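This is the structure, below, for whatever I ask next.
Only one protein chain is missing; all other protein chains are in place.
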Amino acid sequence: MLATVIGFAYQIADTFAFLVLASVGLAIIFGMMGVINLAHGEFIMCGAYLTVLTARAGLPLPVAMLLGALVAGVIGMLLEYFVIRRLYARLFDSIVATWAVSLIATQGMLIVVGPSIEGLKTPFGSFELAGLSFSWYRVLLPIVALAILGGIYWIFIRTQFGVHARATIQDPAMARALGVDTDRVYALTFGLGSALAGLTGALYAPTMTTVPTMGSAFIVQSFVTVVVGGADVLLGAAPAAALLAFIQSLLTASYGQLIGQMGLLITVIVVVRMLPKGLSGWMLRRSE
Amino acid sequence: MNTLTRALKRLNGTQTLGRGRAFWSSFAVTAVVLTLAPAFAESYIVNNLAYFLLWPFMALGLSLIWGHAGILSFGQTAFFGLAGYSYGVISINLGDANGLTWVAFAAALILPTLLAAVVGYFMFYGGVRDVFVGIVTLSITLVMETFMAQTAGPEWAIGTARLNGFNGMSNMPPLTVPWFGGEALVLEGTPFYWFVLALALVVYLALRWLVNSRFGNVLVAIRENPDRAEMLGYNVRLYQLAVFAIGGALAGISGVLYTTWGSYITPSSMGLTAAALPIVWTAAGGRKDITTTFIATVFLLWLSQTLAVRGAQYALVLMGAILLGVVLVAPDGLVLPVVRAVGRLVARKPRSDTAADARAASQEVA
Partner (left out) sequence: MKKRPPALSTALLVAVIAAATAPALAADPVKIGLLEDQSGNFAIAVIPKIQATQLAIEEINAKGGILGRQIKLTHYDTQSDNTRFQEFARRLIQQDKVDVIFGAFSSASREAIRPIMDRGKQLYFYNNQYEGGVCDANVFVTGAVPEQQFSTLIPWMMQKYGKKVYTIAADYNFGQISAEWVRNIVKQNGGTMAGEEFIPLSVSQFSQTIQNIQKAKPDVLVTLLVGANQASFYEQQASANLSVPMASSVNVGQAYEHKRFKAPALKDMYVTANYIEEIDSPASNDFKKRFHAKFPDAPYINQEAANAYNVVYLYKAAVEKAKSTDMKAVRKALESGDICTDGPSGKVCIDPKSHHQSHTIYLVHVKADHSVEIPKVWDDIKPYWLGEVGCDLSKKDDFSQYTPSSPPKK
């Protein structure tokens, strides 16, 4: 009995961490800025690759991870400057642009680095509880996910940059009129989103194969979580991840991975139908 | 005659680019050249052309739904797949004698239309809008893919047709036209090509008529400002439902044709990559006009195949680079700038046509 409860709690936390970390970068780029970033998976891949390569070259793992996130952020800023900036007036075209970037990134990685590289070992080993053994690292991931959520909240609510960013996204002309350097804000916000995606890749790199197409493992979950969260990303992303994680874990534990996967998607359909403005829209309406 | 002339007049209008003698004569020439292609081109080229021509139906559907009505559906492949599998199941069970493959064909168009109507009702009458439509439709196509991929066992059969899971369903008979008192005409190779070409021409003209009619204009009004359209008295949700059903039918046409062309249908036709492709074609071509969408789809299919043949592993990188360039440099899609450039080169027109073109240019959809 205890094993079942602990096991289930672990599964929810594990799935929650995956959904949060998969969607956190996209939440900023798509949820806040409106850019439909089909290359989101490739930023994750970039962070993962960099982490693995630098860690194997000798850097301590946390440093390698931060480096992976940083490089992904810089690449994001370059992408914003050269490509995304021209598309703010026509956001639907970001679909084609980011799709094209995704093609170039995955295939380019395959050509330059090869179809796969040797990976990393998951740190910290395992522990036993109630007759089951768990990985310490995977218990750490949900905690890191919550910390990142807290960090984003802090950045966007409590710092001047965050306030400027939210103002710019809400009404760029007005923000400019008030003296905000909107170009710089866009660049930094996009960079932050891609850095977070890179961090996700870095965090999951020791648990997955490093292949050029590894981003595809995250992309569907990230989009559905962000959209179910609704327009107010800061308010909706965490509840959306929690709800979806709970349902997917319950279904997977009871009926297997197939029902879990299908159940996640069907839940998304049902939730969107019941709450057409997403979770945050529903929460905001209820608070009025 | 009055209805006919009125209908023919609607082939030109504010929602379609291209009018006047230059456009329609090049259209006629293209149609004739394509029809006569089997006479001077090898069978491989003819088959390949048929392959290129079977996809634009899905892109046209998306142009209608997204470009004209403003509904971004990320799941057209759900209707594509349903049509393909329906044709497979029904034609394998009924066989190809006595024209029964056409029963399968008809069912394979009706079923996706019904599904689209149900999904449309579910979404539009439930208040689902904008990006949420994309997510719901994407989820639907992915659920179908995930489900179908595991139907490998022999228990997953409808009648004598095994769904066969991820490996895909094959051995369905091609479309056969019964020739009473003689050998039936099997639509393969050149006859299949003519069938697809004829269908393409008919559907294209029909859609031109549709978007230039009142229905089409209302769709654009809904795209621009749904609340205003509602307040002007139009039943917005009904229009959205109708156009979504039509889009589903069009995606279904592509689905049936693909299945009969290759005698094969697979769940990956409903996956994420397959779902993104029509959106990329439509967006890169200029989604608001069906002519540019059609041309761009065929061109991009040809381009990606040629790159794959000649470019080895660089094909996908080059494709990405070209798409990126197109979207940055040509905001209206890649067809218009080319057409305009060609038009400027061939600028020896009688004055009346120039006036018509000037009017057309000034009335261009934003």
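Observations
Labels for the chains are A and B, by order of writing; each one numbers its residues from 1.
Basically, a residue touches a chain if its C-beta (ideal position, glycine included) is under 8 Å from a C-beta of that chain, and two chains touch if they have at least 3 such contacts.
Quick caveat: nothing in here was measured; it's all calculated off a predicted structure.
Within the whole complex, the absent chain has one touching residue among A:Thr15, A:Ser102, A:Ser194 or A:Ser280, and that is A:Thr15. In the complete assembly, the contact with the undisplayed chain comes from A:Ala217, out of A:Ala217, A:Ala242 or A:Leu284. In the complete assembly, the contact with the undisplayed chain comes from A:Phe134, out of A:Phe92, A:Phe134, A:Tyr153 or A:Trp282. Not every partner is drawn; the one left out touches chain B at residues 42-45, 47-48, 51, 146, 149-150, 152-154, 162, 164-168, 170-171, 188, 262-264, 266, 268-269, 273, 305, 308-309, 312-313, 315-316.
Considering the complete assembly, chain A touches the hidden chain via residues 3, 7, 10-11, 14-15, 18, 107, 110, 114-122, 125-126, 131-135, 137-138, 206-211, 213-214, 216-217, 220, 249, 252-253, 256-258, 260-261.
Please note the rule applied: only the chains that are shown with their structure count from here on.
Here the spacing of chain A and chain B, counted between their Cα centres, is 34 Å.
Those residues of chain A that touch chain B in the shared complex are 36, 38, 83, 86-87, 90, 92-93, 95-97, 99-104, 106-108, 110-111, 216, 219-220, 223-224, 227-228, 258, 261-262, 265-266, 268-269, 272-273, 276, 278. Residues 72, 122-123, 126-129, 131-132, 135-136, 138-140, 142-143, 146-147, 150, 272, 276, 279-280, 283-284, 313-314, 316-317, 319-324, 326-328, 331 of chain B touch chain A in their complex.
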